[in-house]
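Here the complex is missing one protein chain, while the rest keep their positions.
Up next, chain A:
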Amino acid sequence: MNAKRLEQILAAYGAKSERWPEAERPDALALLARDAQAQQLLRDARRLDGLLDSLPASEPTLDASSLAARLSERPQETAKVRSLAASRPRWRIPFIMPNLIGLAAAAVAGFWIGWTNPGTDNTQVAELVPYVADMNGEESLPW
């Protein structure tokens, strides 16, 4: 035990020796007994302890029995709920995957159709024309 370590102990745990690390307590007390500078550090720590001790602990205003009765009406966490909650992130991936696969398949199919049918046959368009409503209403549809 040296003065630096004693200073550290006082700075961390205060002046009451019962709060000090048990293994170091005897050496710390022995050093205090013979070292005037260490005794000054002890007085400083005691002053701060005194101030801290002036802050009281308040008694709880809650009644333990009624609090427990009220809270125990609430549902408890069950192992099943917990395991489902824990596995939620793993479930998200399979739900996303079909969407991604569908999107990719649609893109490939669209690309393939466009690539293999670069033009449109004009005769097919001509056949479709009578079935398109005339904008001025002068031409009736065939049905």
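Things worth noting here:
Convention: contacts are C-beta pairs under 8 Å (C-beta built on N, C-alpha and C of every residue); 3 or more make two chains touch, one makes a residue touch a chain; residues count from 1.
Everything below uses one rule, namely that contacts and distances are computed from a predicted model.
Chain not shown in the complex: UniProt lists it as "RNA polymerase sigma subunit ECF family protein", one of "Peptidoglycan-associated lipoprotein", "NADH-quinone oxidoreductase subunit K", "RNA polymerase sigma subunit ECF family protein" or "Tol-Pal system protein TolB".
Residue A:67 is the one among A:3, A:29 or A:67 that touches the chain not shown.
On the side of chain A, the interface with the absent chain consists of residues 8, 11-14, 19, 21, 43-44, 46-62, 64-65, 67-69, 71-72, 74-79, 82, using the contact rule stated above.
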